[in-house]
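One protein chain is absent from this view; the other protein chains keep their places.
Moving on to chain A:
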Amino acid sequence: MIARKPSWLLTIVALAILFYMNAPTIVVVLASFSDTTYLTVPPQGWTLRWFEFVLGDSRYMRAIWTSLWLAGGATLLSLVLGTAASYALHHRLVPFRDVILSAVMAPLVFPAVVIGVALLQYVSLLGLRGQPLVLLFAHVLITLPYVVRSAMSSLTGINPQIEEAAHVLGASGFTAFRLVTLPLLKPGLVAGAIFSFVTSLDNVPVTIFLLTPRQSTLPVKIFASVEHGVDPSIAAASTLLVAGTAIALILAQKWVSFSRFF
């Protein structure tokens, strides 16, 4: 591209598009502070009572905890399984490398709703519907590709001779990996972990098919509540999710520069 300052017209258009992209989030956050029983923006009177309501409501709290342990657990499991698998795939320690890699990445290209209904039918056949472990493994399935993708691309950037040097100096296979390769992989793994945490926290189209009517995650609870009519408590629950995301994003920026996205 030719380096050139943006024209006035381009600046106005771009800022308008950026506003459009963030408008729904801004509106939800503002509406959650309104001291009215209906949703209104700009908020009329400021109150925290809708947050009090959400944090005091046992169904909302159960949904929040389910979301958090599911996202945390799925991310941890994905990190372990994904890093191990990527290491084996990268160093060609296994046969059928390309087939296995495509299979691991497949949940990324399959429509999520299709994975959801396939799992619904499968766990119903096995009589496992509503089991927390089923939910956890379903989430690992959809978060694993993100970890594998970042780990594979980080491994490509590591000079293999560094780990060989550790072997020559007497380190066992795992020690060499832990002390030499793992620290080099860290930025990539952090990026993969953030993507997988957000993906799990965000997911509705797979999760919704696997829950029993008594179970819920926060996004599924919001999705279901909207069908019965909207009120500021839904906005407050949404704001909590946005706040969680923003905190994750700020923490992430300490480890990974966003230029990594390009």
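Here, contacts are C-beta pairs under 8 Å (C-beta built on N, C-alpha and C of every residue); 3 or more make two chains touch, one makes a residue touch a chain; residues count from 1.
Everything that follows uses one rule, which is that contacts and distances are computed from a predicted model.
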Quiz item: The chain dropped from view, which UniProt name applies: "Sigma-70 family RNA polymerase sigma factor", "Isoquinoline 1-oxidoreductase alpha subunit", "Cell division protein" or "ABC transporter permease"?
Solution: "ABC transporter permease"
Exercise. Out of A:Leu68, A:Ile158 or A:Val204, point to the residue that touches the absent chain in the complete complex.
Key: A:Val204
Quiz item: On chain A, what residues meet the omitted chain?
Solution: 1-6, 10-11, 13-14, 17-18, 20-28, 31, 39, 41, 81-82, 84-85, 87-89, 91, 93-94, 100, 103-104, 106-107, 109-115, 117-122, 125, 137-138, 140-141, 144, 148, 173, 198, 201-202, 204-205, 208-209, 219-220, 222-223, 226, 230, 234-235, 238, 241-242, 245-246, 248-249, 258, 261-262
